[in-house]
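Every protein chain except one is present and positioned as in the full complex.
Let's turn to chain A:
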């Protein structure tokens, strides 16, 4: 998700200046995504450069409000209409870390799994607490953000359980220096092709 589209969506509600945008952004993401005011102004100036927002005259208090343009509305509509591609998301560092742990000598993979599971479980506990405390009707957007994070944490714990089960069944290839290094070389070459 881009801050860019977040700000466009907020401006679709009406004109706002920088600090208002920051407050509204944080409110709609339940403060899980803190923005600094510099990010807000940098994003606004890029949006203005691209013709998606326009700045209005400064108020007497010295605040400069922004409003969304027609081009901005079109861009926002396109964003809502387009599914987020999985390949645009950051690589899953945890999956890569575990894959490397399995093949790096001297690493206790089960300990890596357990350390991560404890950390993720703790995050899930905190999210559950926050959700338990947010039961007003106006908390719905925030609860849905929390739900998304909870589902992700839950999926990660399930995947870690799965990894642990697979590790128990796993029989590493018999250590034989020459053949195993050849095998690694071969699979490495295959991967590069």
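Criterion: contacts are C-beta pairs under 8 Å (C-beta built on N, C-alpha and C of every residue); 3 or more make two chains touch, one makes a residue touch a chain; residues count from 1.
Definition applied: contacts and distances are computed from a predicted model.
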For the chain omitted from this view, which of "Phosphonate C-P lyase system protein PhnK", "Ion-translocating oxidoreductase complex subunit G", "Macrolide ABC transporter ATP-binding protein" or "RNA polymerase sigma-70 factor, ECF subfamily" is its UniProt protein name?
"Macrolide ABC transporter ATP-binding protein"
For the chain not shown, which residue from A:62, A:83 or A:106 touches it across the whole complex?
A:106
Going by the contact rule already stated, which one of A:12, A:92 or A:161 would touch the omitted chain in the full complex?
A:161
Positions on chain A contacted by the hidden chain, ascending
26, 30-32, 104, 106-108, 111-112, 114-115, 117-118, 120-122, 124-130, 132-134, 150, 153-154, 157-158, 161, 164-165
